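Only a single protein chain was left out; the remaining protein chains are all shown in position.
Each chain gets a letter, A and B, in the order it is written, and its residues are counted from 1.
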Amino acid sequence: MTGALLKLNGLTKAYPGVVANNNVSFEIGKGEVHALLGENGAGKSTLVKMIYGLVKPDNGTMVMNGQEYVPVKPSAARQAGVAMVFQHFSLFDALNVAENIALGMENPPKMRDLAARIKEVSETYGLPLDPYRTVGDLSAGERQRVEIIRCLLQDPSLLIMDEPTSVLTPQEVDILFETLRKLSAEGTAILYISHKLEEIRTLCDNATILRLGEVVGDCIPRETTARDMAEMMVGSKLHVPERTGGDIGPVLLELNDLSVPSPAEFGTALKGIRMEVRSGEILGIGGVAGNGQDELLGALSGELLTKAGTIVLEGDDVSQMGPVGRRKLGLLTAPEERLGHAAAPDMSLIENAVLTGSVREDLEKNGFLKWGKARTFAETIIEKFDVRTPGPGNAARSLSGGNLQKFVIGREVLQRPDVLVVNQPTWGVDAAAAADIRQSLLDLAAAGAAIICISQDLDELMEISDHFAALNEGRLSEIRPAKGLTVDEIGLMMGGAHGMEVAHV
Amino acid sequence: MDFSSINPVLLLASLIVAATPLLLAAIGELVVEKAGVLNLGVEGMMITGAICGFAIAVNTGSPVVGLLAAAVGGAVLSMLFALLTQYALANQVASGLALTLFGLGLSSLIGQGYQGVKPPSFPRFDIPVLSDIPFLGPVLFTQDFIVYLAFFLTLGVWAVLKYSRAGLILRAVGESHDAAHALGYKVVRIRVLAILFGGACAGMGGAYISLIRVPQWTEGMTAGIGWIALALVVFASWKPWRVLLGACLFGGINVLQLNLQAAGIAIPVEILAMSPYVITIVVLVIMSADRSRAPASLGKVFHAGS
Partner (left out) sequence: MIKLEKRPQPSKAWTYLTPLLAVALTMIVGGALFASLGKDPVVAIKTIFWEPLFSEFAFYYRPQLLVKGAPLVLIAIGLSLGFRAGIWNIGAEGQYIMGAIVGAGVGLAFYPMEAFYIFPLMVIAGALGGWIWAMIPAFLKVRFGTNEILVSLMLVYVAEQLLASASLGLLRNPDGHGFPGSRNLRDYASAHNGDLIANTGMHWGVVAALIAVIFAYVLLNRHMLGFHIRLTGEAPRAAKFAGVNPSRLILICLGASGALAGVAGLFEVSGPAGQVSIDFNVGYGFTAIIVAFLGRLHPVGILLAGALMALTYIGGEIAQSKLGLPAAAIQLFQGMLLFFLLTVDVLTNFRIRLAKREVA
């Protein structure tokens, strides 16, 4: 490390009703791997958007290499040597790899030359890529490579990575870290954004911790325990969900050789999935995004119909039944996408309570809705699940992610399902809300329901599951008891490194 | 019935004349849709272009100035659509319909007093040597220059979309405006420019009808050609060359049915007159199986803050 590359001095950015960043200062040295640690909503994204020129700070300055740095737009940031790998990929599905990379460059060379350089750079860093493949057909890990290569082609002096490992298997994470260490050794600074403490401890030289938009501390991760960092990040002692441990009972849901093509253009077909879930059991299903999770939830919710006999609920074949019929029988689901799938953004919480609750909560009679009863149901969810909102008449989109997720999970849990399927129940949710949601799933299982929890958060799955399996390219791995599984074993169940090679450093 | 009155050379030459306004409007709309915007106001922009071009051509005596005025008129009208959808974030379907209703009213207001007037005629442009080729010469190379303009416009749009950086950015914006925004591209500005281009093309297409194809002004004279142009873009799966093919096909059907009417064939006039619309529906049904090529952000509202 030879002096500071980028210095942030008192950066402040306020949005109406919320101060996203308040007087944030820290510095990143040349070749340093610097972690930016914080919960969802701590202001990490706003901060990197300011560095990348997507958002202009209200106050404060930045200094790069001793000179004032005022990026007015992303291309100015790129010219100054700042490159960014986005959390939600900024890729174009219908275009090929080379076209995607050209779009992220200021003066791209001719397509043929660019393709040659992509091959060369990607192989140097152990991230092989075919420049002519359509991006929509790539796996999540490969898509991330496209972004990384796009950044590397510009010889950045600072590489920003926003939650890069959330889409990778443990083996793929290892490959990525090799690449990042190599870059760091060559003098590229890396700003690494994450809330995963162990990763930061393995990879990063320094860490700055953000909470509610302010810097609350910094540390050298290798010398700090994960628990201390977590407490700095959350600001209070974490409530760890407890299992009271109900008895495992009879099989409630059975999937027999379930295969179904994806309704989405770049989706993943499900292939020959078999499983059994018992009363009182939580089955955790891991896997990298885009390996059939949405399709599995759709097949279970009834949005996607499958061949007769493939889904059996307590002895009834429900494969050909729509969502309403399955709800009637006790199979409830909560999809990943809160706004637009699990809930209608512009509709009130009362109306959103009707959305799935009409059958089991008796909210309609001869097709006519009982609005009074629906309001009571919504109010019950709000109260029991501690949903923060001025009232049930408010639109779903006015709630924060965590509160809306509590509402969505609460809506299903309070309908006393026999089988509950959730997809990414705590994605983008703050730690306190996540703990509440996990606890409610554990309580439901203890009361005798069977639960399938699809998630990309392995820590979450290990915390609450009795059994674990992983989705990989639409296939389900063998189902194993969650206790005693090692990270390596889990990684192999998720598909290992998907045939990618490790960087030859 | 007298089929001998149908001369294949004239038939093909008039096919090209019938195809040109469709081609112009559709190639403009193709660019708009490639940028992720669905402008259903093509009919309104065409009819506005038709009267703007007609009025200016009559008043200046110059059909070329008229044609330019038509392009400007179409673009100005499309600017309203751009303001509505890109700045006021209005629903694109509703805004497009509004544009058509507005354009029909505006054109008939401007058109007061131009009914029955004859516009200055357009100079024909016989390409030397080529126009002397038997059969092909009179069909392809003795047209007015707008026919060639439309052809080269198609060629240009194809080349720009396929090979240029500007085309790549346009397609990227149409695929995912959020990703394009994250990379720092000015989504709204790019879309507004595309909309204006589409408006100008539709305006010229309209003027081609009022100045060359008919040539006179009557209210509502575009008679659904703008809508057929929209269908053509779907038919072409957003590919410029297939737009050209489709325009010739629809132009051909139209010319054929007019010739059959003139020839007094034993099919009722109404059936012949409705045939282009019925065939459009049939083609739409056939093509709707293949929707994979539609730009992914087509018709979606973009707001940078959300």
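We take it that contacts are C-beta pairs under 8 Å (C-beta built on N, C-alpha and C of every residue); 3 or more make two chains touch, one makes a residue touch a chain.
Here the structure is a predicted model, which is why all the values come from computation and not from measurement.
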Item to check | Residue in contact with the excluded chain [from B:9, B:89, B:117 or B:159] | outcome: B:89
Checklist entry - Pick from A:62, A:342, A:450 or A:494: which residue touches the chain that isn't shown? => result A:342
Checklist outcome for this item: Among listed residues A:178, A:314 or A:364, the absent chain is touched only by A:364
Next on the checklist: Take the complete complex as the reference. Which residues in chain B touch the chain that isn't displayed?
Outcome noted: 40, 80, 83-84, 88-91, 93-95, 97-98, 101-106, 108-109, 111-112, 181, 184, 219, 223-224, 227-228, 230-231, 234, 268, 270-271, 273-274, 277-278, 280-281, 284-285, 288-289, 291, 303-306
Checklist entry - What residues on chain A make contact with the chain left out of this view? => result 16, 53-56, 71-74, 301-303, 322-324, 327, 333, 335, 337, 339-347, 351, 354-356, 358, 364, 367-369, 371, 394-395, 397-398
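The working rule: only the chains that are shown with their structure count from here on.
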Checklist entry - Which integer distance in Å separates the CA centroid of chain A from that of chain B? => result 45
Checklist entry - Considering the complex alone, what residue numbers of chain B touch chain A? => result 165, 168-169, 171-172, 175-176, 178-180, 182-185, 292, 295-296
Checklist entry - Which of the residues in chain A come into contact with chain B in the complex? => result 53-54, 73-75, 78, 86, 89-95, 99, 102-104, 108, 265
